[in-house]
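With one protein chain withheld, the remaining protein chains of the complex are depicted in position.
Let's look at subunit A:
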């Protein structure tokens, strides 16, 4: 019973075939428990986004089913604030200020005006943007925009945070800073995070577990437990070992090795 209660996301033999005939996912079976930081690592086009979008209720499985908190994802989205999504580009509304962008989820969910603003300022403080609340997105750098996007996702206090290659468009230094900040937030807020990436270093630096996917058709090729304490040292010997292991599985995944 206990184990089931802590299960946050469950893919039950999920397949997804788009109506173009593309098999994006095939027999994907995987589950995520509370408090984990999971990365989906895989080559381009292996169905990572497809899987993530299903968790957010933005797409349906052709076969099998996806459950979030033991429920249909669409129901969870409809009734609670428990799931948030961070897109690859910051996806901010250009006509709204930073503060107004972050308040959007609270506004749509109909929380009252005063607490809305307080909550938004709190999360903006968390991502270090308190001085920019009146700026418009176009006045910010790419990294700052991504911070706003993360703040917006955090504003409604989600239990599950879904991130689709959020740092892919950023430069290396900004990316590393945001990775470290994300880990701090993850630890403090005790969330579960599902993170999509095709960057091996990123996956090893962040995750408690890495799910390696293979391409065409997208399927689970291996699972790597990253048994390293946080904060992780990128130059550490064991870190490098994990990077090697992950790179290898990523390579093997393209030769269609199966391991479930």
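Definition applied: a residue touches a chain if its C-beta (ideal position, glycine included) is under 8 Å from a C-beta of that chain, and two chains touch if they have at least 3 such contacts; residues count from 1.
We adopt the following convention: contacts and distances are computed from a predicted model.
Undergrad: Missing chain's UniProt protein name, "Cytochrome c family protein", "Fe-S cluster assembly ATPase SufC", "ABC transporter ATP-binding protein" or "histidine kinase"?
TA: The chain we cannot see is recorded in UniProt as "ABC transporter ATP-binding protein".
Undergrad: Write down which of A:37, A:69, A:85 or A:205 is the residue touching the left-out chain.
TA: Reading the full complex, the residue touching the unseen chain is A:85.
Undergrad: In terms of residues, what is the contact footprint of the unshown chain on subunit A?
TA: Output for subunit A: 56-58, 77-78, 83-85, 87, 89, 91, 93-95, 104-105, 107-109, 136-138, 156.
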